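Right after this comes chain A.
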Amino acid sequence: MHPRRIAIVGGGPGGLFTAWLLERMASRRIELTIYEASDRVGGKVLTPSFHSAPVRYEAGAAELYDYSVVDEDPLRHAVAMLGLPTQPLGGSAVLLDDTVVGTADDVHDRLGAAAHAALLAFDERAKAAQSPRRFYASGFDAVADGSSRRFDAVMDAVHPPAARRYLETMLRSDLATEPCRTSTEYGLQNYLMNDPAYMGLYCISGGNEQLVHALAARVAATVRLHEPVTAIGCTETGSLWVESRRGEQPLVEAFDTVIVALPMAHLPLVRFVGGRLEAALAAHCAHHAHPAHYLRVTILFDHPFWRRRVRDAFFMLDRFGGCCLYDESARDPDTTHGVLGWLIAGTAALESCARSDDELVALALDSLPASLGDGRAAFREGRVHRWPGAVSALPGGERLAPVDQRHRPEPIDHPDLFLVGDYLFDSTLNGVLDSASHVAGWVAARLAEGPGGAA
Partner candidate 1 sequence: MTSAPTVGRSSDEAARLPSIDVLRTVAICLMIVVHFVENLAATHDAWSLAMNRWMPAGAAAPLFTFLAGVNYRLWCTQRIARGTSPAALSKATIRRGLFLIGTGFAFNVLVWLPEETFNWDVLTFVGLALISLDVVRRMPVSAVTLALVLVLLTSPVLRVVADYPSYWSRSWFDYDVTLRDVALGCLVVGYFPLAPWLVFPWAGYLATPLIFGGDASARGGMRRPLLATAALGALSAVAMLVWPHLPAGLRIGAADGWTMFPASTAYVLGSLAIAMLSLTALHRVLDRDPSSAWTASLVRWTGPFSRHSFSIYVLHHLVHIWPLWIAGLAVGDDPTALWQVAMPAPLAFALALACIVGCVALFAWVDRARLPSLEGAMRWLCD
Partner candidate 2 sequence: MIRRDAPLDGNGRPARHDGSGQELLGQVRVEEVPVDDAVLELVVLPADDADGTRDGEGHEAAALAWVAACRADTPPVQVPLYGTTVIWSPSRAAILAPHAALVAVREALLDFARCDAALRRLEGEAGVLLGRLDEDAPCAVEFDERHSDRQASLEERFRRSVRLRADLATLAPAVLRPPVHPPTLAAQLGERLRERTRLADRLEFVQAKADVLDRVYDLCAQRVGDFAIARRHLRLEWVIIVLLAAELVVLLVEVLAGLGTTPTP
């Protein structure tokens, strides 16, 4: 029996997870080919180092979500299976106008009793709307909030303005978009993810990129770097073909199964040939394309001068419309340097993409409150990473398609063409693993059924 030839388009976390899981689940021999347009696998998971010092920082996905407080967490389990050590992350401080609001006590003392009461009311509302179990299940088979109510309406109901500002600053970088462009449920989830009863945060010791390296090392696949896929279609006999470009040379290869593990923003770059397929993918993109934007500015300092005031692994800053400031050097106890990473999201991120790196680094240094200390005096090096449209999230009123339909857009003529992506769940690494698990399990079941497979 000849091995089943499977193509995976995209060498990011989605493609690597899918390959890894397929190799574990497949009951017959498979040949995997991974197409990757860039010079590296890993996609949004990137842990580079500074030039001026051997200090690493997270340029993409900076934290992983730990759902094991509620139920099984496949990502946590996968990280453990890969033998990767982890560190917990935590932080509750919000810097508003040079004031550190670290706890609910600080909200009361510095923003006033009314703001404190409003915060508690918002917290209660969020918890009433989403139990930890529902929070855990959201994005899978759960149906999204069917109402057309957007999250900005929820925020508008928060009084006094100080409390609203506090919440907006806290949530902005997680939302990655404006409150008016996302659903109430999604907005509340982004608040509740700060509650340890709902979720925890952690990172991989030594850099999150070790996750994709570990996956790539365990996958016996042919990885074709610098080879973007330009078109996908199927023949009259029903088998699939993939057209890629190696240098200037177009190549077409036939495969039994094709899994497209590309971010939402890159799907339109692939031509899906065939009327039915083209229409299905166009509908798929139209339904899921709600881009959210990120931009990271990471600066290396001589020492972590801000720890006199704040010692959290991350804290929120009321600049750039609200951004998350990561103390990346806290993840490495051996370093004497300080590394701060600005995660700018939404419109501010999109607009900032047009600025130069030096401008952005200067803006970041200016955004530091004076009470934290003088960043310029300790400045060593600054790096910028742009992620426009890197994330998609369904806004309010949109219903999630059934999970099978999300992952196999055209089942009639293309039953062996699948999609994998974090945007099909919750736009996180956990989501991309859920998506990859679903597809890998499906494909493995079809492999077990026989050559033709069930529809």
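Regarding selection, all candidates are chains of the complex that A comes from, given by their letters.
In this text, a contact is a pair of C-beta atoms (placed from the backbone, for glycine too) under 8 Å apart; a residue touches a chain by one contact, two chains touch by 3 or more; residues count from 1.
Because the structure is a prediction, the values reported are computed rather than measured.
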item	value
Candidate touching chain A in this complex, from 1 or 2	2
In the complex with candidate 2, residue positions of chain A that touch it	92-93, 100, 102-107, 109, 119-120, 123, 194-197, 308-311, 371
